[in-house]
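Take a look at the following structure, please.
Every protein chain of the complex appears in place save one, which is left out.
Residue numbering begins at 1 within each chain, and the chains themselves are lettered A, B and C in the order written.
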Amino acid sequence: MIRFDSDYMAGAHPEVLEALVRTNMELTAGYGNDPYTTEAKELIRKATGCADAEVMFLVGGTQTNATVIDGILSRHEGVLAAESGHIAVHESGAIEASGHKVLTLPHYDGKVKAEDVEQFIEEFYADETYQHMVAPGMLYISQPTEYGTVYSLEELKQLSEVCHNHDIPLYVDGARLGYALGAESADFTLKELSQLADVYYIGGTKVGTLFGEAVVVTNRKLLKNLFSLVKQHGALLAKGRLLGVQFTTLFRNGLYERIGAHGVRLAMRIRKAFERAGYEPIIDSRTNQQFFRLPNSVIDNLRQEASFDYWGPRGEVDSVVRFVTSWYTTDEDIDKLEALLGL
Amino acid sequence: MIRFDSDYMAGAHPEVLEALVRTNMELTAGYGNDPYTTEAKELIRKATGCADAEVMFLVGGTQTNATVIDGILSRHEGVLAAESGHIAVHESGAIEASGHKVLTLPHYDGKVKAEDVEQFIEEFYADETYQHMVAPGMLYISQPTEYGTVYSLEELKQLSEVCHNHDIPLYVDGARLGYALGAESADFTLKELSQLADVYYIGGTKVGTLFGEAVVVTNRKLLKNLFSLVKQHGALLAKGRLLGVQFTTLFRNGLYERIGAHGVRLAMRIRKAFERAGYEPIIDSRTNQQFFRLPNSVIDNLRQEASFDYWGPRGEVDSVVRFVTSWYTTDEDIDKLEALLGL
Amino acid sequence: MIRFDSDYMAGAHPEVLEALVRTNMELTAGYGNDPYTTEAKELIRKATGCADAEVMFLVGGTQTNATVIDGILSRHEGVLAAESGHIAVHESGAIEASGHKVLTLPHYDGKVKAEDVEQFIEEFYADETYQHMVAPGMLYISQPTEYGTVYSLEELKQLSEVCHNHDIPLYVDGARLGYALGAESADFTLKELSQLADVYYIGGTKVGTLFGEAVVVTNRKLLKNLFSLVKQHGALLAKGRLLGVQFTTLFRNGLYERIGAHGVRLAMRIRKAFERAGYEPIIDSRTNQQFFRLPNSVIDNLRQEASFDYWGPRGEVDSVVRFVTSWYTTDEDIDKLEALLGL
Partner (left out) sequence: MIRFDSDYMAGAHPEVLEALVRTNMELTAGYGNDPYTTEAKELIRKATGCADAEVMFLVGGTQTNATVIDGILSRHEGVLAAESGHIAVHESGAIEASGHKVLTLPHYDGKVKAEDVEQFIEEFYADETYQHMVAPGMLYISQPTEYGTVYSLEELKQLSEVCHNHDIPLYVDGARLGYALGAESADFTLKELSQLADVYYIGGTKVGTLFGEAVVVTNRKLLKNLFSLVKQHGALLAKGRLLGVQFTTLFRNGLYERIGAHGVRLAMRIRKAFERAGYEPIIDSRTNQQFFRLPNSVIDNLRQEASFDYWGPRGEVDSVVRFVTSWYTTDEDIDKLEALLGL
């Protein structure tokens, strides 16, 4: 069975696991007060070009989003997000549980447009009852999006500009950031992202670690008590050095980039395989998630030897499916998929 | 340097780590929908004698407490706890952040008394303004307590009885449960605890895993939507099988008991060493945390080659310190400590 | 100046005010423990035909919605509502502040359709990731809606049926309920509403009182600790008898019905006046709110001697406006409006 269900099906990248094994019996202080965490923060500051950035490691994506958003917003504010955004759909109401509304914007294959953000804010304050409504207090985007699409540098600049014109922070959910950076079509760098976003996180769970997300706060006016917020949100790992060790490994020798490039390369092989088999992708994703509309008979056939994500019926005899690659996907996996497709 | 600061200074017990390494490249479904998690749940149901218990794995203690308590309480209710309880002091307000008050009871070396619980509830409902106050909706205790003390079976029965007489659940924080079960003086078993508590958790972080706590819900009327609650609290691990693998290892061959016994045995060696050196423990803890009042000069001397937890000054020339053992503490560590004490 | 801005521009209906004046110097217990509150509850139980209903008086609509919804929902649940619903738009995030998501449905002139509710719930549970999303835990509708439209008895039955088939309560926001009951086209009674809804409130603020809303809980399995919830939400009036006195007056001699009928009759006069002047209402509202699209020149002219609510531009030269009547609107007001329209 070849598996393309998601990008969190294996443990850690072998280099990451090796580092955990190597350091396993060392004794260090807890809660991130250890040399590995310090080193990882420095490596990330260097990689992002933000010598002053605060870096904080959390365990998972939902808790990271909830902690950062709750820590930024005032009580009367909500967070702007694409209606397809992870926080708007798939976090069991974690944002609302901390007291904040998700203010949804239309999405275009997962992306929001700067002009829609601008329009929302302008119409909001033009409404004379605006104080009876939830004020837009920040913008959340995911890079890449839940549909695998990537904001271009120009789009990021526009979003950053509209946010800063209206004095609200831009927060980027980078759960799969490595696969956006690894996309051939990507025209932005981590350093450029760091200049444009006020806060973002570099996802580890889907890009080589057992777990872990690195929050980077480039706008130091925000999240001044991040440690306590993380603790309050139950997101502080006792053995914090596990995060330090893993991110040190990802960022010391270019592993993060290599993983991103690897996942994307194999995703492009999947894309081409389906194209050759006559199925165009339904979304122009250049990252590690690929979406196809396939005849149900083809799906049934593939399922004999492959697993992937079912997204629902489309028309009478077709369905939409998602194929995901990760650092652990191999060229042999794709060879087998091609064979299944009769190529 | 020998280190007794806390019980979360190393990675995972070698057997646990070995299991993670062995399974690292397997591909499984996420969020606990994997065979290891299923196996771990079964092993725990067996060990606790509760074939019907719901078992759920979370990452850390604070998030476990916040999730369980938030899921049990109605909006107008609070949680009874010792004023020294972890949720009352050291969780950055995580319980209040989910909307609930911690109703504090006096503590006796970390323990609460059934009669105090009874009195609180009786006085509460005897007050005719009780509807203006926060109702006691559950009882939280830790076993062992933050001071290393252990409730006897009789004490647990009394607490369980007073709770059930008043129709409120009893929840037991077992962050260090292994070290209570491993105490020579302990007269309760995991199966007995399961009969008396409505919900409790079996701590992994301090007892052999990299991270992870196993919530056991024996009263199935409670926490019916635990999965969603866990997700909402940001406590759902994407690669859930990491928890399954670790708890399977702890519970398949008695490792959990061995770790508990090991930690306690070395703690008792520390206790005896200090006693021989002329320092009685200030709390009668029979678990892996030991508390002493030492002259500051002795502390300074020990610090040259040992690290431990400083709890604050006591009188003019003394201070209170805590020594903690864990699965990774060795007899050689204690030998060295004895040497430092001049024994 | 004749004023049609809203239905909360004057104090209390003279009969209500007279009762407050008459009882002003009486001394009674606080927080609703007074004979007037008891009497008002009985009158409402009688009017609604629910001898067992719990009745509770709160001060305002937003706090009533927040208290009821927070008291009904479990932590992992949200409230279904029209995207135009008051709780979704104009309550400054009060629902989210208590931790719950508003799950929006399309609206049809303010109303939701039973089939959309059915579809939402079915699709929700058909999605295998539903535990990662916010579960629909209740349905909120307003009767009449924010657009003045009224659910027919048949529509209410359908909504009640779909809710109860899926075991979620139906909650009706009756801020302007009197004006729905007073609509000539209305084919439902208060008693029928009480059979179909699990909880609803009878609005006083816009229908004759200085302030005050009467929550009626017909499904006694819900909101068992309503008093404490009301207190916790800051919605418990110290001088609770002010609410008792006012609702006793509204319900002792048919005043509530008279006010509703009066407001609607004058609203129908407004409607006819605009129709005669050539402007059809843009929404078929038969209650006390009327919506028209008027040329801006007409609006400017009317504004010389009348005030009303501006809802925004429509096209190049038109705008939408809202005219609202209440118990204090007089036939003379409408005569003047007709004159302004050149009738």
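One rule holds for everything that comes next: contacts are C-beta pairs under 8 Å (C-beta built on N, C-alpha and C of every residue); 3 or more make two chains touch, one makes a residue touch a chain.
From a predicted model like this one, the values you see are computed outputs, not experimental measurements.
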Selected residue (touches chain absent from view) among B:R22, B:H90, B:K191 or B:K272: B:H90
Which of C:S92, C:T218 or C:S319 contacts the chain that the document leaves out: C:S92
Touching residue (missing chain; options C:K101, C:H132 or C:K231): C:K231
Absent chain, residues of subunit A that touch it: 70-71, 74-76, 98-99, 131-132, 135, 225, 227-229, 231-232
Subunit C, residues in touch with the chain not shown (by the definition above): 3, 5-6, 8-12, 14, 17, 20-21, 23-30, 59-64, 66-67, 91-94, 97-98, 205-206, 210-211, 228-229, 231-239, 242, 328
Residue ranges of subunit B at the interface with the undisplayed chain: 75-76, 78, 89-93, 96-102, 129, 131-134
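Definition applied: only the chains that are shown with their structure count from here on.
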Maximum centroid distance from subunit A, chain identifier (CA atoms): C
Copies subunit A and subunit B - rotation angle from C-alpha fit, nearest 5 degrees: 180
Pair of chains joined by the greatest number of C-beta pairs in contact: A-B
Residue-number overlap at the subunit A/subunit C interface, same or different (half cut): same
Inter-centroid spacing, subunit C versus subunit B (mean Cα positions, whole Å): 50
Inter-centroid spacing, subunit B versus subunit A (mean Cα positions, whole Å): 33
Subunit A and subunit C, separation of their C-alpha mean positions in angstrom: 42
Interface hub residues of subunit C, defined as touching at least two other chains: 75-76, 98-99, 131-132
